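The structure that follows is given in the form of structure tokens.
Every protein chain but one is kept in place in this view of the complex.
Then we have chain A:
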């Protein structure tokens, strides 16, 4: 201690202290900050490719450095998950202006999407793309997923994820075709009208339970054709079209039989 105490007035001491402080802060940050899992694996070259793709396809609206323009959100800090969700479902680049961006066949392949995600993730930390294990439906508990889904999601997406209407032409899409990874990312990032369900709100395990519940719904209904799982309106419609249609047809046939 004596040696240390003797040198504390050394002229290099402030520099050493500053370095130590920076190292500690950086270390704590690295340990605690949301991990950008995929971003780490993306090389600088990929980020460069991503930047070029971004400037060619996205910068018109989001600005040359993704800082956003009037009415268009900044992408700094949205994370790789958000980019992967928007681009792999074809919502971005947006086809037309409308109540909301519609899903369409994706414009970029997987590599390009990863490069774009890497570039945007490099602009600021945000939610990372979930790992395959995080979205593996077979590891989730569909019963808990059901309870969470109907408390948090069903008021817009329908009880089994068949979709529903929102105000002014917006809608919560049906989730039959949505990939497990995209469902998870949507909860993480809250695209468009959807709220963000962060990991404190719904934990990663609970998100996987929800994915598991939704995947289970795709197996169909125990009672036969699910009729779109839209509830009593579609049931009533089919009662008239098929049921009453057949019965009135039969009545006409019986009535025509004798006279």
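We take it that contacts are C-beta pairs under 8 Å (C-beta built on N, C-alpha and C of every residue); 3 or more make two chains touch, one makes a residue touch a chain; residues count from 1.
Assume contacts and distances are computed from a predicted model.
Asker: Just go with whichever of "Arsenosugar biosynthesis radical SAM protein ArsS", "Zinc transport system permease protein", "Nitrate reductase" or "Cytochrome bc1 complex cytochrome b subunit" UniProt uses as the name of the absent chain.
Answerer: Hidden chain, UniProt protein name: "Cytochrome bc1 complex cytochrome b subunit".
Asker: Quick one: say which of A:164, A:190 or A:204 touches the chain that got left out.
Answerer: Of all options in A:164, A:190 or A:204, contact with the hidden chain holds for A:164.
Asker: Decide which residue listed in A:22, A:139 or A:247 touches the omitted chain of the complex.
Answerer: Final answer for the missing-chain contact: A:247.
Asker: Would you write out the residues of chain A that touch the absent chain, in ascending order?
Answerer: 99, 142-143, 145-147, 150-151, 154-160, 162-169, 171-172, 213, 216-217, 221-227, 229-240, 242-244, 246-248, 250-259
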